[in-house]
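My questions will all concern the structure given below.
Missing here: one protein chain of the complex. Every other protein chain is in place.
In order of appearance the chains are A and B, and numbering begins at 1 in each one.
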Amino acid sequence: MTVRDPLTGLTGFTDIIGPLGTLAEPPFKIPETVEELRYFLQAALALEHLTIPPYLTAMYTLKPGANQEARYAIRAVVLEEMLHMTLVANLLNAVGGQPVVADPDFMTDYPARLPYAKDPVPIALRHFSREALRTFLWIERPEYLADLPGRGGPDPRGWSSIGQFYATVRQGVIDLAGRHPDLFSGEASRQIGPEDFYNSGGMVFPVTDLDSALKAIEVIAEQGEGVAETIYNPDDRLFGQTREIAHYFRFTEIYEQRRYGPHDTPFSGPTGPAMPVCWADAYPIDPTATAEQYPPGSQVRVAADRFNTVYARLLWLLELAYNGEPKRLQAAVPVMLELRDLAEQLYRNPHPDPEKAARGIHASATYEITGVELTRAKAELDAGIGSAALLAVLS
Amino acid sequence: MTTGVPLTASVLADAATPDLPPPAPPAEDVDRFVALSVPLTGFDTFELYGTGMAECYLRATVEQLGEQAYRQFQGALAAVGLDPAQLTDPVDRDIARAVTHLWYLGIWPPLSADVHAELRRQMANTAFTVAPEAYVQGLVWQTFHGHPQGAKAPGFGTWAVPPPGEPELPPSAAPSGGPGHQPGGAA
């Protein structure tokens, strides 16, 4: 599969040959009813989640203690994606929706096709590498020309960027708020606040009216792409924090191994100090690996299956947290940390296939969450594993 | 302006110039090292590789012992059916202790003075942490379902949860006269 990146002019991703998983996209139109808006917001929730596994994969394939600057940069982005997910859930709850997370259709298979894009860009689970960073740049690519779809029926042109999708959601929210004075009548108790969500990359805040709804959309769009035609995100303005650069530009720094300087713009590229990056200090993995490829009963297979079940538990905790039990979010953090330890163990083990191991390929977490994993995780949760004890002491 | 003291006199200058990374040992050697470490540590292959430290520990071990003593140890352990308790030679016995100590704590321990003399190594016989990450990856923490102090933090509030196999505790009632406050319970 060959894709040319219009910004860098580079082609690549030729190692991904098979079909790509796809995320359901709403029709290319401005949502016109509250029902349609909820559908768009549910799609946004899945979109925000889509980015998390690839970012975690890059971060956790780093060798112990290596590439610290890159590790912290990716970590910061992951946290902001989690913030985005939670803000989308707040928005969806504010308009009376019910976020769905623990559902086989919530996640797509990887490699997945980049949603809301014209080109078939594969989003694969890659170890920390130039290819991984180029994937991330595709995901976070700023879209300065966001033509909105026309009103009144689907527009045949189709989606062209994630930025365009959020601009469309934003327009829909404004339109609907004008027509429905009670648009934001969702139950306040379903909103996630700063008590339950920490280290959040900006503060999570409840969505209760048009202003907070628009602020949420602004955070989501600008933490990724930057405030219009700058490299910075809006946190200093919105949260009174120190100025930070947006995701796309953080990833550019790693890719170019150079930081942005104080006068740099999106068009100048980074001209600041060199940033030490060692591409060799990561465990290479197969971006198309599936748990099934690991021999049944092998330690790697057991661990890969375990990872998927624990990830399913995370999805359940998010589902519950977003549906009236905000406290569950506190229990989700230890699960994230457990996933970190499980994933790192996998990446540090040679691939069970001797031929792949000989090529230096390592085992990996595959993020394959189906109904099987979700059912198993739900049973574990109901039996009190992984959350009940913590909730008991936190509440 | 400088202080007039040459930088080479500075302990900090040494710390700032890390050694070049040594070449990675062949994968078969790492496999063999991990295999002999299983009976020493009681951790399986997956768990040992899962620390990410196998290569680093093999290098440190060979550097401390010398190639020859390490090979001899490998052979001796194989000869007793990978049961370290059956080792009889004092050198092999001390190597078994040291390698296990390394896996459990990330620290190469001092060998017995006699063994160190017999190995005729140039380096001093002192304990050292082989790498900052080695401390973090020590196996000892896993023996009691813990995590190394200062790393792999398990998340807010997790310290209140029972360790595996222990009962959840009911919130204890306040002593008589109190307004129902529970130690550890949120206000």
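As a working rule, a contact is a pair of C-beta atoms (placed from the backbone, for glycine too) under 8 Å apart; a residue touches a chain by one contact, two chains touch by 3 or more.
Just so we're on the same page, contacts and distances are computed from a predicted model.
Between the listed names "GMC family oxidoreductase", "C-type cytochrome biogenesis protein CcsB", "ABC transporter permease" or "Cysteine desufuration protein SufE", the UniProt record for the complex's undisplayed chain reads "GMC family oxidoreductase".
Although one chain is not drawn, its touching partners on chain B can still be listed: residues 1-5, 9-13, 38-43, 84-85, 93-94, 96-97, 100-101, 104-105, 107, 109-113, 116, 125, 127-129, 131-136, 139-141, 143-147, 149-151, 153-166, 169, 172, 174-175, 178-179, 181, 183-184, 186-187.
Interface with the hidden chain, as seen from chain A, comprises residues 65, 68, 72, 76, 79, 194-195, 198-203, 235, 241-242, 244, 330, 333, 337, 393-394.
Everything that follows uses one rule, which is that only the chains that are shown with their structure count from here on.
Inter-chain spacing, taken between the CA centroids of chain A and chain B, is 35 Å.
Of all the residues in chain A, the ones that touch chain B in their complex are 63-65, 198, 299-300, 303, 330, 333-334, 336-338, 341, 344-346, 348-350, 357-358, 384, 388-390, 392-395.
Contacts from chain B toward chain A in the complex involve residues 27, 44-47, 49-53, 131-133, 136-137, 152-158, 160-162, 168, 171, 184, 186.
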